[in-house]
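All protein chains but one are shown at their positions in the complex.
Lettered A, B and C in written order, each chain numbered from 1.
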């Protein structure tokens, strides 16, 4: 019997190696796998590359991981937040690398990684600082596009609303955001889910992320999102 | 009030021009918009480029459109079928152009068109006849990939299970297939739907194709798929 | 610029600016509103005029802000404010959401700006090449992807420097993308010949507007 449900946070985080690229989902606090991020802090892996939309808030979660010196580089679209003090201090003192990526390009680079596409062209960022040094090319429509490479992860940390033992997932409202894309882009996809449901409870037409993209599921009924 | 629901097949097909690229969904008979294809036959546009998985069966639907000399070129993955006589005759006598595209590349070329991506790289077909004359390139993983260009449509003919007046769609079982991809890839997306539902009847988490990709919806309660 | 010059006319309030943009959005458009003043545009589109608002984080068909006791904690917009979803709305993931943007499926995007140039260039994400860690978010995707890009911003900075310029001095968000600018002083179209005035704040003269504007303006077509 296939059973991707794990019983402890330690089991969920087992085997994450130093130097890993970790995709951390969420947009604001919504769809953000807080318990798994805390689990990663506990687990100890270091020299990480973090991929997330933001660069952490306050001194908790991703910001805490950075504060502990465990993140070598962050790839994100929006390093600002309501309280970005940890990132800004590290960045000003040269203790963290930053790669800023337009939000849609960030999402598509991970989608491409999950879909076996090593590179694609987009008009986003053409003629801006964020296209510096990148290959550009004109296509048949006469417009210039920049080539962007896929962004695969070693690990994805995902937050779901429902999950079953095959790893099928649903997401609630705007909690979907980066979750399905990161789930498909990583070698090891770890999910915290509000609810665990029986196989077959999610109608097959309405599975948002099929279990093929999921490796481990931890039941975390943690309530409403918090900590924007 | 937005209302994408049209009252007649003539209204659904209005304005399709000679020379159009028409994306025709379906895999076998499932998810195939038979009534719209017949509507296109009736409507009269000619010199068409048809994009479909197959090249028609028997003397009906897409095969009939070809038999009438209205299709200049077909782009498909699998020109064979249980009864491909029309296509084979036209092809053997040089009366139709054929572009064979691997099925996944075909889907992704349309997905890319819908997503504003003019070209992408894939390992599919590298080293085969279908990559002849196409640019290839090695990426960081040491593997060679071929560049494929997006495939936009002027018109998409789509078959849905449910639709509302904003054009939100659901699909039944494997009837989804090329439908969502073609809906997003065309300038004018025309849908035949088994059911018309009230706005809000489709749960917002379970809309399969959001109305932003849909222009016209015709109610066609035509029953089970037939004509493999 | 003398105080008396300012006394000649009444610049639009932010409310009025948002309402001015809202007036130009027809029923049936799919529209993304940027963070800041642009977000307020939605408040001025009556619900009966069905305009479908999109948010980068995968929300299509946003409605007004919820009553405080009706907040859905999982339903926010790109500005991380609580919103509602209208009947007919839907949720998608981030890659699908930006496929809508990049693929040209939005009829309109309204963004804030630091500078708009007469060639349609927009600068709205960084104020210097040396900005430490500027935050781009979805601005570049929206600016390059939407069918129409309008910018809604104050006409000048607080110290009176024009934000309507010949060429942007700040790092660009997108090249040649802006079609129209709405400011507290005027509505300007970007044409092959540069900025053309669509309308001006009540009481403002062409000369007075030009005096506050770095770029050369063309009077409204008669």
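The definition used in the following text is that a contact is a pair of C-beta atoms (placed from the backbone, for glycine too) under 8 Å apart; a residue touches a chain by one contact, two chains touch by 3 or more.
Fair warning: this is a prediction, and the values are worked out from it, not measured in the lab.
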Which displayed chains the hidden chain touches across the whole complex: A, B
Touching the absent chain when the full complex is considered, from B:9, B:86 or B:107: B:107
Contact partner of the left-out chain, one of B:124, B:150 or B:168: B:124
Residue, one of B:4, B:70 or B:176, that touches the chain absent here: B:176
Subunit A residues that touch the omitted chain in the full complex: 1-2, 111, 113-117, 164-166, 168, 184, 199-200, 202, 204-205, 207, 210-213
Missing-partner contacts on subunit B, residue numbers: 27-28, 30-31, 55, 77-80, 87-88, 91-92, 98, 100-105, 107-108, 110-111, 122-130, 171-181, 208, 224-225, 228
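In this section, only the chains that are shown with their structure count from here on.
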Subunit C and subunit A - chains in contact with each: B
Reference subunit B; chain at largest CA-centroid distance: C
Length of the line joining the C-alpha centres of subunit A and subunit C, rounded to whole Å: 29
Distance between chain centroids, defined by C-alpha means - subunit A, subunit B (Å): 33
Centre-of-Cα separation between subunit C and subunit B, whole angstrom: 36
Sites on subunit A at which at least two other chains make contact: 108, 122-123, 171-173, 176, 208
Per-residue overlap in subunit C, given as positions that touch at least 2 other chains: 85, 91-92, 95, 98-99, 101-102, 145
